[in-house]
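The complex appears here minus one protein chain, its other protein chains still in place.
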Amino acid sequence: MRTGQTPLFIPGPTNVPDVVRQAMNVAQQDMRAPDFGDLTKPIFDDLRTVLRTETATIMLFPGSGTGAWEAAITNVLNPGDKVLMARHGQFSGLWVEMAQRLGLEVEVVDVPWGTPCPAKEFARRLGADRHGDIKAVFVTHNETATGVTSDVAAVRRALDECFHDALLFVDGVSSIASIDFRMDDWGVDLAVTGSQKGLMCPAGLGILAVSARAMEMSETSSMRRAYFEFKDMVATNATGHFPFTPPTALFHGLRVALDRLLRQEGLDAALARHQRLSEGVRRAVAAWGLDTVAEHPSFASNTVTAIRVPADVDAREVIRIAYEDFGASFGSGLGQLAGKVFRIGHLGDLNEGMCLTGIAIAEMAMQRAGVPVPMGAGVAAAQRYYTLGDGAFEQTGLHLAAE
Amino acid sequence: MRTGQTPLFIPGPTNVPDVVRQAMNVAQQDMRAPDFGDLTKPIFDDLRTVLRTETATIMLFPGSGTGAWEAAITNVLNPGDKVLMARHGQFSGLWVEMAQRLGLEVEVVDVPWGTPCPAKEFARRLGADRHGDIKAVFVTHNETATGVTSDVAAVRRALDECFHDALLFVDGVSSIASIDFRMDDWGVDLAVTGSQKGLMCPAGLGILAVSARAMEMSETSSMRRAYFEFKDMVATNATGHFPFTPPTALFHGLRVALDRLLRQEGLDAALARHQRLSEGVRRAVAAWGLDTVAEHPSFASNTVTAIRVPADVDAREVIRIAYEDFGASFGSGLGQLAGKVFRIGHLGDLNEGMCLTGIAIAEMAMQRAGVPVPMGAGVAAAQRYYTLGDGAFEQTGLHLAAE
Amino acid sequence: MRTGQTPLFIPGPTNVPDVVRQAMNVAQQDMRAPDFGDLTKPIFDDLRTVLRTETATIMLFPGSGTGAWEAAITNVLNPGDKVLMARHGQFSGLWVEMAQRLGLEVEVVDVPWGTPCPAKEFARRLGADRHGDIKAVFVTHNETATGVTSDVAAVRRALDECFHDALLFVDGVSSIASIDFRMDDWGVDLAVTGSQKGLMCPAGLGILAVSARAMEMSETSSMRRAYFEFKDMVATNATGHFPFTPPTALFHGLRVALDRLLRQEGLDAALARHQRLSEGVRRAVAAWGLDTVAEHPSFASNTVTAIRVPADVDAREVIRIAYEDFGASFGSGLGQLAGKVFRIGHLGDLNEGMCLTGIAIAEMAMQRAGVPVPMGAGVAAAQRYYTLGDGAFEQTGLHLAAE
Partner (left out) sequence: MRTGQTPLFIPGPTNVPDVVRQAMNVAQQDMRAPDFGDLTKPIFDDLRTVLRTETATIMLFPGSGTGAWEAAITNVLNPGDKVLMARHGQFSGLWVEMAQRLGLEVEVVDVPWGTPCPAKEFARRLGADRHGDIKAVFVTHNETATGVTSDVAAVRRALDECFHDALLFVDGVSSIASIDFRMDDWGVDLAVTGSQKGLMCPAGLGILAVSARAMEMSETSSMRRAYFEFKDMVATNATGHFPFTPPTALFHGLRVALDRLLRQEGLDAALARHQRLSEGVRRAVAAWGLDTVAEHPSFASNTVTAIRVPADVDAREVIRIAYEDFGASFGSGLGQLAGKVFRIGHLGDLNEGMCLTGIAIAEMAMQRAGVPVPMGAGVAAAQRYYTLGDGAFEQTGLHLAAE
């Protein structure tokens, strides 16, 4: 039996604040009541603020972020449409696979896992696409499998510079609310996230923000769809209602989580906190003498760090020991990184103590798994950063979010 | 401000038992942990028991019952397949619409709202389908909009008698766990329900049970799908995991709800309770001198009663007053019944006192809305039935469930 | 196994609103933290508002109302002090017994159960007390065992008219926040209540309000005490702290309950609601042809109604059946009323539907226990009052609270 409580160190679902858990412990309610929109409509507004958009249409699909991906594709594109995507980690790879399954022609750019979306190569291909065959460009803002953040603004610049009018789809599942995301500034047409990451709620809602242009295109899209149909959602959302029974408790959770994010901590402060807390984790990794999967600090993610263990150790052992001996969950290496890395999620409702807990447990688990890291070394590096700030050491990265 | 608490009288979501709410108030957990299946796999088993099937594959899709409908169609059928469906209420009508949207050729049998699925007409059409063009027959077991329960076994007999091998799809959203449902006995191939009705949990999971034959057909189905792909679900479910982040708190809720249903109350006792409690509601309606939408007591639903108000009264007024003045939610008339009926849901975690509360509030709301029902008359009729049983009055119906 | 949920119909603990339950589901916290007073001090202020006092000192003793009674006596009086008390029900009787145990000389005035505190007889005795031997007069504002509300203002007038300076102690456990209570206007010196009645929280706090004069007298009181020592409480309360570990979750509950009472519903509206809801219950009793223990409607309580069953029926049977068959808890007859009455509590977070539920269940239980009440008769009488108001019938009482 496990005693005590241990925060989650996976990159989602994240630790739900107590006030959010309290708020979700509600009786079921009539989702067709006339005043139901008093609950839901301000949530749409607040999500626009989180995504820094004034005009996008927000939709909440009962389901997961994966469902929201499907909604984005099937409502806006057409069978056989060509789309440009990079594959540089497990989740960008799964997105490619979904696009293919749903009947798109995917032009895949494979780059090494550990690097970001190749904006320059995208620029080259968009420039070469004289006939505008590419209907959409997909960017994984934060590749959760590798801990790499991509430069969405650079992709927007690439589109603009060659006057390409492809839609810009962004997977912001593990970035939005934790890493700076600017839907309007970056001209994002479809942004996808979920309730269970930076928004600090349980899983259960796939969240979609759709630009006016994409909404317009959805009217003529000929892909088959039913559950994820925008029209039904938009029509019922007009009064704050839904086309089918939504998970109302989650709305109460979102209500409190958004108040916390936007009105108590403040979005900018939350982004800065993610930068600061994650920097402590990176300093710990440096102190361990281990490498991150992210090949350069400039694109190391503020929400998840993927850590390579020495070649003679199976990272799954580290994860198993952390879970069995210390009740802590770390993320595992996915796909080609299986057994080679473990990942520390550091997003959502987090503070210094929680990060240090994760680092300390990682050290003990590595010790038992045979990774020769000195006990307390990573903790001390993070503590120094948390108490002394930048002066403590050289900073490990310069972040997009901080620019 | 409303004081006090009032049960829900809509036909779903239903009132969640306190122990289920307690169980769902959990911290987020690692859905990829090795022991995660200890939580989920027994839920699959228990759901099989609830659906009275030994062999069906159970799948839980984060989403709603509507999503489960889509999963059923897109995984098993093929574009252009012909299906036989009846339209006799709002929900059977929506199902027809979804089938059409997803590219099926729907042979629709329209029958009056208030009557069940026309098993004889189905038999006739199946008999006439010499070339086996009909690939599937869809039955809405309980039409939530009209309060009518259909005889699924009769449709199975119709199929068997003409040796037709169409698949049998059943919408059991508002019947399963509350009205007798026998997947194996009735040879159901795809049964759909949700977490928020008879299963006494919040909304958030579309539940699907798939026969071995339908599973086999899903391997060659050529409909496009991604989120609802059976293969991904089945592959990850093998170890109790999921292809994307599931709403784990709901699993904890289901765990307790299923224990309650199967091990504390007992499924048969729960079905009998629904029969008994709903009979009280029907006697109240009879005492009011009002008609149910269900045209004959033999197919009146044990989970919802749709009540016609006099022609000079707008049923929406009854509903509005009940909500505003007494904090009670009744179901509204949908589609062609809008303004003509209000519905009392009587399913899930319910008892005599709760039914009487709903009846008493309905009487007060009708009084204020101008429906001339004598105060207390319905309450008294239900009370007599609840205390004296059948002897109190003539029974209003003979139920399928009780056969 | 019981299904569904049934409100409590005992006169405390009362039904806790969902928002209060949510608020109490908190992690433990440091009760010595510097900002702990931010939680507790506004609660003291709000309780003063509830008791309509500007100057009284509020104290919250972890324990029960009984503990607060002891605190009141041992801090302010001296061994052997003479006090004047009426005995007209179980709780006033227990208070007499406590006073005697703690070493006071109690001048007891026994009056019939079902009548209020005899203000005129008190006036006579106070007038006859030429040497001021009576140090305190104790009044049970609402005798929970009989459903009788006493006129505290009349006792104050009795004291004033004979210029007697005895302290005025009031047991407001089942009245405060539900029946008009005016500490300053009535010159109450010590008022006692608990968290679990009109304040809509769980049991766990004995609440005491102490006038400036009583606080002064506590400085020289020579009764032995330790746990209930005012000095320790007042000294630590100055910064919002406590002399021992308090039940912090209850403070969070009180916070929300007080906001609800004072800022959402409003105290006057809450008192009026208790008057209105209880009147419905009394009309039901009248429709049953049964008597209340309260001998005259002018002092029938707005928080609890004690109902006499016919002599040939054991009221305990009614209570047993209601509990076993219908999951409802009514209050039992206490002391000399055992077996003769059952009590319906109607205080705290309550609405029309809940009262009707209780009345309907009482009818079914009485039916089964052999009390010949017509089914639905009480429900109908209450429904008429709740929808039509005073015009429906003659009102059953004129209440102190409404004066």
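Labels for the chains are A, B and C, by order of writing; each one numbers its residues from 1.
Rule of thumb we're sticking to: contacts are C-beta pairs under 8 Å (C-beta built on N, C-alpha and C of every residue); 3 or more make two chains touch, one makes a residue touch a chain.
Here the structure is a predicted model, which means the values were calculated and not measured.
Chemist: Using the touch definition up top, pick the residue from A:Arg32, A:Arg124, A:Arg157 or A:Arg384 that touches the left-out chain.
Modeler: In the complete complex, the chain left out is touched by residue A:Arg384.
Chemist: Of the residues A:Arg213, A:Arg273 or A:Arg320, which one touches the chain left out of the display?
Modeler: Among A:Arg213, A:Arg273 or A:Arg320, only A:Arg273 touches the chain that is not shown.
Chemist: I'm checking contacts with the chain that's been left out. Which of C:Ala33, C:Ala235, C:Ala269 or C:Ala338 qualifies?
Modeler: Looking across C:Ala33, C:Ala235, C:Ala269 or C:Ala338, the contact with the absent chain belongs to C:Ala33.
Chemist: To test your reading of the contact rule: which positions on subunit A touch the chain that is missing from view?
Modeler: Interface residues of subunit A facing the absent chain: 1-7, 15, 17-18, 25, 260, 264-265, 270, 273, 326-328, 349-354, 356-357, 360-361, 363-364, 367-368, 374-377, 379-381, 383-384, 386-387.
Chemist: Could you list which residues of subunit C touch the chain missing from the display?
Modeler: Those residues of subunit C that touch the unshown chain are 5, 8, 10, 12-16, 21, 24-25, 27-34, 61-67, 69-70, 98, 101-103, 194, 196, 202-204, 223-229, 243-250, 320, 323, 329, 331-332.
Chemist: If the missing chain were put back, which residues of subunit B would it touch?
Modeler: Counting over the whole complex, subunit B touches the hidden chain at residues 18, 21-23, 25-27.
In this section, only the chains that are shown with their structure count from here on.
Chemist: Using the touch definition from the top, which residues of subunit A touch two or more other chains?
Modeler: 21, 25, 27 - these are the residues of subunit A that touch more than one other chain.
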